[in-house]
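Just one protein chain is left out here, and the rest sit where they should.
Chain naming follows the written order as A and B, and within any one chain the residues start at number 1.
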Amino acid sequence: MRNFAYAKASNSTEAIRLLGHSGAAKFLGGGTNLVDLMRENIEQPESLVDITSLLREIQENADGGVTIGAAARNSAVAAHRTIRERFPVLSQAILFGGSGQVRNMATIGGNLMQRTRCDYFYDAASRCNKRTPGAGCDAIDGFNRMHAILGWSPDCIATHPSDMCVALAALDASVEVEGRDGKRSIRFTEFHRLPGNTPHVETDLRPGELITSVTIPKLDAARRSVYRKVRDRSSYAFALVSVAAVLEVENGVVKTARLALGGVAHKPWRAGPAEEALQGSPANEASFGRAADTALAGAKGFAHNEFKIELAKRLIASTLADLARKDGAR
Amino acid sequence: MKQTLTLTINGKSYSDEVEPRLLLIHYLREVAGLTGPHIGCETSICGACTVMLDGMAVKSCTMFAVQAEGRSVLTIEGLAQNGKLDPLQEAFWNEHALQCGFCTPGMIMTARQLLADNPSPSEQEIRHGLEGNLCRCTGYQHIVNAVKAVAKAGGA
Partner (left out) sequence: MSIMQTLVQTAARFKPDADPDPLIASKKYVGRALDRVDGRLKVTGGARFTAEYAPDDMVYAAPVFSTIAKGKVRRLDTAAAESSPGVIAVITPKNMPRLVTPSLTDFAKLDKIAASNLPVLQDDSVHWNGQVIAVVIAETHEQAQEAAARVRADYDADEGMVSFERNKDKAIMPKDVLGEPPEIKIGDAEKNLKSAPVQVDATYRSPYYNHSAIEPHATIAYWEGDDRLYVFDSTQWVEGYRNSLAHVFALNRENIRVMAPFVGGGFGGKAGFWWNTILCAAAAKMVGRPVKLALSREGVFRIVGGRTVAEQRVALGATREGKLTALIHTGLTVTPDHARYAEQCTFPTRHLYATEALHVAQYVVNLDMVANTWMRAPGESIGTFAVESALDELAVELRMDPIELRRKVEPARDPTKDTEFSSRNLIEAYERGAAEFNWSSRNLQPRSRRDGAWLVGHGVATAYYPALRFPGGARVRLEADGTAIVQAAANEMGMGVATGQLQHAADRLGLPLHCVEFDYGDSHLPTSPMAGGSCQTLSILAATRATVEKLHRELLKLEQKDSASPLKGAKYEDLVARDNGLFLASEPSRGVSYVEILRKAGKPYLEVEGVSSAPMEMMKYSMASYGAQFCEVRVNETTGEVRVARWLGSFDCGTVLNPKTAMSQLRGGIVMGIGMALTEEMLVDGRSGRIMNRSLAGYHVPVNLDVPRIDVLFNDIPDPQTALGAHGIGEIGITGVAAAIANAVYNATGKRVRDLPITLDKLL
């Protein structure tokens, strides 16, 4: 790892100023992914601006939603009473990610900014368009079990590794950012990008912009929400497929549905068409199966991950069925 | 490109000139001379480097020493008081929760946090709570038994 300069910012204005214009500086949250990327020489910043002293409060908003400071620790968010009561899917998703020690360090902003765990991305000897634009992709014909089945491009089939972000995508969250030109809000589902022919551009952040917080709007239905994750061991592994789901059923008919998938695409995959298909449908197996088919319409796998299509369908259908049963019991 | 780092380790204060890139684990081992926190993977997976930072278990291989500026670090060396082992240390020894012992210091530190958060965990909660600490020797069961024994006796 190359050496670098380190400074700690005490507020967002200072952080943005310390970052400067050169593009050679980076913000440092918990560092749980950035330190690895630097150790692998994938990231080689000349300076780091530590932003962990910035906003870390978890604030209940007047409308019933919450705003989470970007520097809030993952473990603090998962354990927060309001989050657990109003948005259990978020708390669960966080607890399905990493390990206790990592969640104690990792920040919410950092979680959004983590990069793919594609083995070819990490291996300097392999071709990767994300690491070296235009170099080619060795994952397409390589080991691609952990790779995308939706929204990929011939340039990149990597997946976004976060669990938390899948829940945030389902919850219609927004990302509050601040830059030299002021503040703006980015819809969560538009924050991460699909790879297209620029897989190295992973988010909608502009140079110099800082994530200050994440806002989740009020969604009563989310009190009945769940995160399910299927992986290659019982715990402590990235998702093969995960599902964040919210389901509200009234008189046997789906009133509200939110559905997002993890482990399947370059970004947390919000399954909008499936939600539309569910809306107003009877809350039964047939509807859930149709929703699953809709969510995976257009999915295409590779040599080692074709199975994810069927797995995702089954997981969606069974997750919705479980939620419907829970709802019915109320 | 060095800067001054001041922190507390096991109740003792340290101040050294360090490069920002120096990882906390290397600071603890190479500068402070500790032998308990181990390096097993250097990628925040195995947990052998686990220490407590202001009371929270963290992986010292995946943070820079400068991130611990002004903070308090507790390592396995800081658990025993005047030669008397901490209950978790006693239990790990009694229950044979170790073989090679390489993962043990990190495992004990994580177990300490687990019991602080949940003083009477179920077996499943223990197994889940220790997910970030890999052991390749013992078969895990004795580790679970040790944590249970401490919980039963009233905590760490």
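The definition used in the following text is that contacts are C-beta pairs under 8 Å (C-beta built on N, C-alpha and C of every residue); 3 or more make two chains touch, one makes a residue touch a chain.
Fair warning: this is a prediction, and the values are worked out from it, not measured in the lab.
Visitor: One chain is left out of this view; which of B:I9, B:L53, B:L115 or B:C135 touches it in the full complex?
Guide: Touches the omitted chain: B:C135.
Visitor: Please identify, in ascending order, the residues of chain A that touch the omitted chain?
Guide: Chain A touches the chain not shown through residues 1-3, 39, 41, 117, 119-120, 122-126, 138, 141-143, 230, 232-238, 240, 307, 310-311, 314-315, 318.
Visitor: For chain B, which positions touch the chain that isn't shown here?
Guide: 19, 21-22, 26, 29-30, 33-43, 45-46, 48, 75-77, 79-80, 85, 89-90, 92-94, 96, 98-105, 108, 123-124, 126-128, 130-131, 133-144
Methods note: only the chains that are shown with their structure count from here on.
Visitor: Could you tell me the distance, in whole angstrom, between the mean C-alpha positions of chain A and chain B?
Guide: Each chain reduced to its C-alpha mean, chain A and chain B end up 29 Å apart.
Visitor: Taking the complex as given, what residues does chain B use to touch chain A?
Guide: Result: residues 1, 3, 19-21, 23, 42-44, 47, 50, 53, 56-59, 62-64, 66-67, 69, 110, 113-114, 127-129, 131-133 of chain B touch chain A.
Visitor: Can you check the complex and tell me which residues of chain A touch chain B?
Guide: 1-6, 8, 28, 30-32, 35-36, 38-39, 48, 50, 52, 75, 98-102, 104-105, 235-236
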